[in-house]
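Here the complex is missing one protein chain, while the rest keep their positions.
Chain IDs A, B and C follow the sequence of writing; residue 1 opens each chain.
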Amino acid sequence: MNLAGFFGWPTRLNGSGPRTPSRAARRAILLCRNLLSERGEVSGTLLAAEALAAYQALDENSRAGFFDLLIEEFSPDSKQVLSAGDAYRADPSPENLARLQAAVESPREELFRRLNLAPGGTRILVELRGGLLRKLDLNPHWEPIVADLERLLIAWFNRGFLELRRIDWRTSALVLEKLIRYEAVHEIQGWNDLHRRLEVDRRCYAFFHPALPDEPIIFIEAALTHGMTDRVQPLLDPGSAVLPPESADFAMFYSITNCQEGLRGVPFGSFLIKQVVEDLGREFPRIRKFATVSPVPGFREWLAANPELAPLQVKLAQPLWWESERLSEELRQELIPLCARYLLHAKHRREPLDPVARFHLRNGARLERINWLGDISAIGMQRSAGIMVNYFYRLADLEKNHETYTRDYHIVAASEIESLAKRKTMRPAPGPNNKRLPA
Amino acid sequence: MNLAGFFGWPTRLNGSGPRTPSRAARRAILLCRNLLSERGEVSGTLLAAEALAAYQALDENSRAGFFDLLIEEFSPDSKQVLSAGDAYRADPSPENLARLQAAVESPREELFRRLNLAPGGTRILVELRGGLLRKLDLNPHWEPIVADLERLLIAWFNRGFLELRRIDWRTSALVLEKLIRYEAVHEIQGWNDLHRRLEVDRRCYAFFHPALPDEPIIFIEAALTHGMTDRVQPLLDPGSAVLPPESADFAMFYSITNCQEGLRGVPFGSFLIKQVVEDLGREFPRIRKFATVSPVPGFREWLAANPELAPLQVKLAQPLWWESERLSEELRQELIPLCARYLLHAKHRREPLDPVARFHLRNGARLERINWLGDISAIGMQRSAGIMVNYFYRLADLEKNHETYTRDYHIVAASEIESLAKRKTMRPAPGPNNKRLPA
Amino acid sequence: MNLAGFFGWPTRLNGSGPRTPSRAARRAILLCRNLLSERGEVSGTLLAAEALAAYQALDENSRAGFFDLLIEEFSPDSKQVLSAGDAYRADPSPENLARLQAAVESPREELFRRLNLAPGGTRILVELRGGLLRKLDLNPHWEPIVADLERLLIAWFNRGFLELRRIDWRTSALVLEKLIRYEAVHEIQGWNDLHRRLEVDRRCYAFFHPALPDEPIIFIEAALTHGMTDRVQPLLDPGSAVLPPESADFAMFYSITNCQEGLRGVPFGSFLIKQVVEDLGREFPRIRKFATVSPVPGFREWLAANPELAPLQVKLAQPLWWESERLSEELRQELIPLCARYLLHAKHRREPLDPVARFHLRNGARLERINWLGDISAIGMQRSAGIMVNYFYRLADLEKNHETYTRDYHIVAASEIESLAKRKTMRPAPGPNNKRLPA
Partner (left out) sequence: MNLAGFFGWPTRLNGSGPRTPSRAARRAILLCRNLLSERGEVSGTLLAAEALAAYQALDENSRAGFFDLLIEEFSPDSKQVLSAGDAYRADPSPENLARLQAAVESPREELFRRLNLAPGGTRILVELRGGLLRKLDLNPHWEPIVADLERLLIAWFNRGFLELRRIDWRTSALVLEKLIRYEAVHEIQGWNDLHRRLEVDRRCYAFFHPALPDEPIIFIEAALTHGMTDRVQPLLDPGSAVLPPESADFAMFYSITNCQEGLRGVPFGSFLIKQVVEDLGREFPRIRKFATVSPVPGFREWLAANPELAPLQVKLAQPLWWESERLSEELRQELIPLCARYLLHAKHRREPLDPVARFHLRNGARLERINWLGDISAIGMQRSAGIMVNYFYRLADLEKNHETYTRDYHIVAASEIESLAKRKTMRPAPGPNNKRLPA
């Protein structure tokens, strides 16, 4: 699962002092001003294209200046806000509310709506927001631009406008090469690897938006299997035998990737997974069970934050420990219960600390099984000592589980995991409010 | 030109007293509340479909109750608005602005966004707004619902998401029958009439939205002709000879119809006409001239509002006056200069009183020619004593004219029309601020 | 059912004497000669287009001359045929057979293959053959051209290349208007009538060929009903209520039309009806019964050819006899058994005299029921005194019935019809070899 969007993004560049916008940045801003001041719309499309082209031609530095000016010049007018606020306070009528709504709306929103008139405008605006997000740490004052765009993008990328498409070997190479580039959970090693993931016993689906016809927004990969998979490597093996799909009884989701950083905050994942569950259920009436084989991305970080577990760290630091039968068995006995405890009791506010757990539990899935050495890739070892988890999607229970979860953050889990979490190991388990845990 | 959207819509039903929402209305509202309160989105699509179905099943009365409850229950919370306003007054920081923006946003907007998850949701929301607009006179308190939806629809129906499609005899009957139903300027008399309008010397284009694949949003009809047409009846004659399109030198726009009342306030017309001018120019390099043959919808109403013109009304009241050569000639001499004056000098605020004139002049077109007996249909006679006007679209001038117009409302007109407007007729011309004119 | 192809086509023009080909005809032939003599293919497409255009520009008379020249100049060379025949007689080796095959192949076949290179060539060649067929009576010497084209068209229009498309209200008006024009069984009265035939409780399917994308080749219409329909008028009523299709238990085929006279002899009908039975069975699992409501086109002609039945003819000659209860009942009692006898025992060679019966029985359907006053339209009365017949398509029996029929021409019929055929009426029934029957 690529849940970077839920818990962290690439590191940010180092800070910078006050900037003087470059001549190019000022020219781009001038075009934006023209676009916005146009009382009618005769040249809307042309002007929008010109303004976007000017923006795209800016280098890194000029873009920063451009964003600074977007904040400076296209924010709501404070005086108007205050005066509309006064009027509303004096008489909270619908008319005065409407006036206040108009006063607080950022001119940037209208600017972005007009920029979207240009051919390809939507894609550029999504990328623009992606760029902002990557540098927001250093430029927190850009947040209002991010927020204005988020508001627009939530409207534009409403689920009702997205199209679910199956991706297979008939799909355009232009789209397929993007899967290779974007895949964020289990890297695609090239065209052969991709081809295996699109065979008849695999399924890949993506959401597309009409304005970005060749750009997947988010995609999910599933394997049709016998039984619930506990290890991801066999699924990923390009040389593995192809199973007749009609003989499968399980669909295992092993990867979900958000492709567009600029759409962070626009939620698609739960729509996608649920619709795919429904579609697969229709296509393969024999498949009545849906589950994930998911990473536990925060597990080792959490282990590391517990000083009492230092002896464990020593063992985990031994190279290729999992190839030593003895060491591996020792670690299994210690780590599996710890992982159960991590998943059930380590919290970020009231929700689980683990972002993948949060995602699936919120969707109404059940925490089903913890698998030892489920992902022995370098990244799998580094994230979670090779442990993978199955979350179980039972259509009939999703809504009930989801409500339980969203109401009181109760985690629905297999009883075996609950027992594991209670088992005594080397050290007392960290409680839900354990202050030593990272958040 | 159907510019109903710009100057008036069907009359409203008579008023009604305070209402008690029906049980069905309350049930629909309950579903909306559930949809909105869902903290996650597990059942979003299903709940949205259920809520929309409940709304659609309501009868006229129940809908009114439903709308009342939408106002009552889903408006911004006044206390929160005031408190966020106070905070902003104390410290007008971006954070406090964001809080205020959040506080003034109507929960209805989020409700409508979620209703849009349902299959067909967009169409139903557009119709819902259409229904509201038709009854707004009697229920002015529904205005905030109209405004919330307008804000959303302006985002969703951004020009960047619309697709221009040529409509011809290859188009689906499902779409074609809608042209017959919607056409609002020169009624389509059936399939034969429609077929003639789609022949090789005619062009019809419409905007479509991906979420409403079989619903034209707005469409325009043009005839490829020799010279600038002064009468519309020959264009509309289903039996007229078909001209080889490559021999034409003019494209005459004779009809433009907004199809979706619920999209009133979302501007498409000027985008459509300009893009069609560009597309036709590419397809037929010989066609370098584009003009309309347009009605003057407010002319007779304006005449009627001038008591000095009573003698004229007497003549116009004679049945079939246009078949009497003498009477027709008398009227021509009087009405043509009056029409010139009406178009140039009768105002609504600073713009022309005539809505069709406003539309084309704002687009940057030039008022080119006034045609006597250009439309002798019943409706043509009743609207404008049969007068039709040509507006001329010269690509090179559109932007300049548009800017002149939007800056100081200067009307670009052929010098002959300006002369006509100065000519002495039976009575002094009404000035721009003539109080007797209807607005 | 339009089975004109099986039992007769429009009457032919009167004969004409020897012709001298016009200059235009000779020019078209010259182009054909060039096209054929081209040793390579550099200008194939252009030359083909030119030759076809020259042919199309010919008037009726010139076309006749053109066809005469096609016979005269592009037939196999008799000497070569004889010499290749001699070689084969001396040594019937594969090589000599191949030589003989090459010698008997008409140069026209290669000519037509090359003409097909031109854009739209296939359509023109189909029409050309249609034109030939219409005048073949008067010009029997054109038969070899007809046969050459038939050989080619059978290859080109192989079922494997045809695409089955559902026709509904989403279909292009260009195609729909052709249904109105071509429908040959129950005339379509206009767009409203057509719309009713494409509602959700009706189905229309057609075969298309990739080279004629907008031309239906053959189409079939079905109604989804409760029970087996005995009357066609209620099915055709544009004002009839629309049945929820999922509640139907029968699919009644009420019309099948071959659209392209030029494809006479290329069999499509049985493919179409069987594929539609399969498709409907998949779409509506509840529909397990398929039948036709079919005319009996040869019945009255057969009655008229039996002098003993003269008294019947007198009754049938009374205007609107079916509105007189007494007369109608009298005729019913006499005609129903006669019709049973006609269908079971009147023969053309070893097959039924009735062409519609031949078609369905050959397909493996069962003669199920004879319906009194099933079609009271003028044409229905004139063809078969209003009688309609149901043929029953039971998937499980089709193959067995078909084999029985094609082996010994045994007719599978409901026992009631067999009883009826034995019933004594006014006169002894004509036996299978009854010489008085028309063939």
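As a convention for this text, contacts are C-beta pairs under 8 Å (C-beta built on N, C-alpha and C of every residue); 3 or more make two chains touch, one makes a residue touch a chain.
If you're wondering where the values come from, they're calculated on a predicted model, not measured in any experiment.
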{"item": "For the chain not depicted, the shown chains it touches", "value": "A, C"}
{"item": "Given C:R26, C:R159 or C:K315, the one touching the chain that is not displayed", "value": "C:R159"}
{"item": "Residue of A:A28, A:L70, A:A84 or A:L176 in touch with the missing chain, whole complex considered", "value": "A:L176"}
{"item": "Contact residue for the chain not shown (choose from C:G131, C:P144 or C:P238)", "value": "C:P144"}
{"item": "Touch residues of chain C, complete complex, unshown partner", "value": "38-45, 75-76, 78, 81-82, 85, 88-89, 92, 94, 97-98, 100-101, 104-106, 113, 116-118, 121-122, 141, 143-144, 147, 152, 154-156, 158-161, 210-211, 267, 270-271, 274, 362-364, 398-399, 402-403, 405-407"}
{"item": "Interface with the undisplayed chain - residues on chain A", "value": "169-174, 176-177, 190-191, 195, 214"}
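In this text, only the chains that are shown with their structure count from here on.
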{"item": "Classification of the chain A:chain B interface as same or different, half of numbers criterion", "value": "same"}
{"item": "Most distant chain from chain C, judged by the mean position of its C-alpha atoms", "value": "A"}
{"item": "Distance-to-centre winner among chains (Cα means, whole assembly as reference)", "value": "B"}
{"item": "Intercentroid distance (Cα basis), chain C paired with chain B, Å", "value": "52"}
{"item": "Approximate Å spacing (C-alpha centroids) for the pair chain A, chain B", "value": "42"}
{"item": "Set of chain A residues in contact with two or more other chains", "value": "none"}
